[in-house]
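Before we start, here is the structure in question, set down as structure tokens.
Every protein chain except one is present and positioned as in the full complex.
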Amino acid sequence: MNRQDLQTIIYAEKAKEQNNKYKHKLCVCCGAGCISSGSEEVLKKLQEEVVTRGLEAEVEVIATGCMGPCNQGPLIKFLPEYTIYQKVDCSNIKEIVQRQLIEKKPIEDLLLFADSRTKPFIDAREDPYYKKQMKIALKNCGHINPERIEDYLVHDGYHALDKVLFQMSPEEVIAEIKQSRMRGRGGAGYPTGLKWETVYKYVSPQKYVICNGDEGDPGAFMDRSVLEGNPHRVLEGMTIAAYAVGATKGFAYIRGEYPLAIKRFELAIKQAKKLGVLGNNILGTEFSFDVEVRIGAGAFVCGEETALIASIEGKRGTPRPRPPFPAESGLWGKPTLINNVETFAGISPIINNGGEWYSDIGTPKSAGTKVFALAGKINYSGLIEVPMGTTLREIVFDIGGGIQGGGEFKAAQTGGPSGGCIPAEYLDVKMDYESLTSLGSIMGSGGLIVMDQSSDMVDVARYFMEFCMDESCGKCVPCRVGTKMMHDLLKKICEEKGTRIDLERLEELAVYVRECSLCGLGASAPNPLLSTLRHFRHEYENRITE
Amino acid sequence: MPKISVTIDDKKLDVDVGKTILEICKESGIEILTMCHLKGLTDVGACRLCLVEIEGINKLLSACTTKIAANMIIRTKTEKIKRYQRITSELFFAERNHVCSVCVANGKCDLQKLGYKTEMDHIRYPYLFPECNVDTSHPWYVLDHNRCIMCTRCVRACGEVEGAHNWNVMNRGYQVRVISDFDTPWGESVTCTSCGKCVHACPTGAIWPKAIVQGQLEKKPEIIAELIEKRKMNL
Partner (left out) sequence: MKTNTLSTDVELAKTDPRIKLITAKIKKENYKPDALIEILHTAQNAYGYLPMSVLKFITKALHLPPSRVYSTVTFYHFFSLKSKGEHTCLVCTGTACYVKGAQLILNEIEKQFALKPGQVTADNKLGVSVARCIGACGLAPAVVLDEEVHAKVSAEEIVNSINAKIAV
């Protein structure tokens, strides 16, 4: 299929939307969270209800990706009014349809956040939960059917790819990404444009693009929701990257724990190939690019890029020392670009709106928006996207609805087992790469776990250390033995059997493991320990027996 | 071969391009502690003993895997590096059951030498005392997991030089173990050629020939590099 054929399809789809064939669009959230709360049943019942009432000509019911507040699910969103109903039960669907669609009087008690707001908002966009957010990577999640490429096309899908292929040279694409000042969303925050440029500069007949979807942090599900809610966005980002760096083959490495994400991404690849936006001679040009899905087999360390490469090669996922970096010698020894799911999801908006537009969002050193997965003792756990530089207080209290059960905020853990905690006195910290690092935590991939006064910080450190110990690949000594030693010492202190000497040993080991480990897993494994020691040292001291 | 100038431990040197920091140091008589490195085998940077400080790079890099570059200023014996080498040495000893006095490698063991070199007078960390098997099923050789330090020199010697791929590593984290075939007893391996390269590659008393007693072990790890050189001559 060439460019004209695709345009024809897009015009036809857009015309269909504009002709306003449907007066109402009912979106049922079918993200993994809502599915487990029974949203598929709700979807079926809702479709039946619409048919029973003979409304199928003016009401369209679709399944969408994640809408955000996962623990309020199942969710139904009524468009164009933007009214969202929460915790929908099959038994109240009849009533919801009657009141919302026929009588036009929404049932306030069932609206989103009705149980915690004094007056819920009929237009959910007015709610601080959504008002404080800014959706770029998640833009179409929750609005479109992720299993239909046409839905994506109507919402400017593959427009950026078209622009890149017909109006821009690879150098110009890289310049645009550099201008956006976007930084890798996988955790380390390496400038994306610079990474692309490095891969572009290596001359090789074969280069690869890899999408890192091995989201292994416990408590993080950003990549999952993007892959499930808008797989085409990621695929488009990968294709643009491939064009820019000169790759012809790509791999999407997705966790085995995410069967729905795998299914939808594979479907997206199939649809994209059929429409000629992926595969040989994309949109009739000379450029060809193919993507394959690789399923992770349960190893956190495979999020580290050299380990991920080993895993795609069918081996043990053990990292190797860098340099050489994958940009020079990656998959099968060829130059390889590895970016995170969320990074790829941010590419097409940058191309469509320009690098300058993106760089104006956020803070001077961290541009754009960041997706966070809120979990723990917070009222509205789920997925949010905010501009960089939003304060932790805004995230926890304005968006997250505060602490569950009226408890007191004690700390938030960012960056999962590689990150650290932020105590209450730093609630006004601006969430960007530098500020979090200066507090001894990291941005990480976006997991944000809120803890209240009942959380025992020594035990939290022990929990994350146990995780790192189990996930250590066992190749280098500091990580293999060091994490085990630190775990045993932490356990001893938790059981109030530790001495002051144990605490000293623990601190010495933590610094040693951080500096000597071969890869990022080992180097960051002591972070939760070091940051709880920094902010909650008295909790350790209190456990020490003299 | 073109030369570049570098500074190692305050000594200015003109050295060949394309070599690793470790190779350059060995040629220049600068001692660097190693354990997983063995001349002739691919370097993996796993033991972290050869970490060096390089000016302008904010993390320590392993000398065995890092290529030398022009104008590098390298330090190999700072207080920090010595301290870390001692901890590494202690962790090696605490990880498995190393009892030198009853070990066949006593006096000939690289791990024991490492202990002396890092001035390790005692071990400050609790011993893990894992349960480890001793595999005596092979007619000529013994594999004693108690003495294994997971340097994987046997794995690489078997795969890269002999081409038999009898050895590999199973599990992960502190539970890693060297295995033959499907964790099959060594004597029942279908891939082992009984060539004995792993015996010479092993730096400790983990793999040794039967019928020797404590302290009698003679190993020739240099045999691996010699073999590779001789093969080149045949070609």
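The chains carry the letters A and B, assigned in the order they are written, with residues numbered from 1 in each.
Here is the rule we use: a contact is a pair of C-beta atoms (placed from the backbone, for glycine too) under 8 Å apart; a residue touches a chain by one contact, two chains touch by 3 or more.
Given the structure is predicted, the values throughout are model-derived calculations rather than measurements.
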### Message
Under the definition given at the start, what are the shown partners of the omitted chain?
### Response
A, B
### Options A:A63, A:V386, A:I422 or A:M451, residue touching the unrepresented chain
A:M451
### Message
One chain isn't shown here. Among A:G33, A:P170 or A:G420, which residue touches it?
### Response
A:G33
### Contact partner of the left-out chain, one of A:I76, A:C473 or A:A510
A:C473
### Message
Among A:Y130, A:F300 or A:Y540, which one touches the chain that has been omitted from the display?
### Response
A:F300
#### Entry: Residue in contact with the excluded chain [from A:E257, A:E328 or A:D398]
A:E257
### Task
Pick out the residues on chain A that sit against the missing chain.
32-33, 35-37, 69-71, 73, 215-221, 224, 255-258, 294-300, 311-318, 373, 375-377, 381-382, 413, 416, 447, 449, 451, 455, 463, 467, 473
### Query
Can you list where chain B touches the absent chain?
159, 164-172, 179-184, 187-191
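One rule holds for everything that comes next: only the chains that are shown with their structure count from here on.
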### Message
With centres defined as the mean C-alpha position, give me the chain A-chain B separation in Å.
### Response
40
### Query
Considering the complex alone, what residue numbers of chain B touch chain A?
44-48, 51, 59-62, 65-67, 84, 87-88, 91-92, 94-95, 124-126, 128, 150, 169, 171-176
### Message
Can you tell me which positions in chain A touch chain B when the two form their complex?
### Response
299, 316, 320-321, 323, 469-478, 480-485, 488, 505, 508-509, 512, 515-518, 523
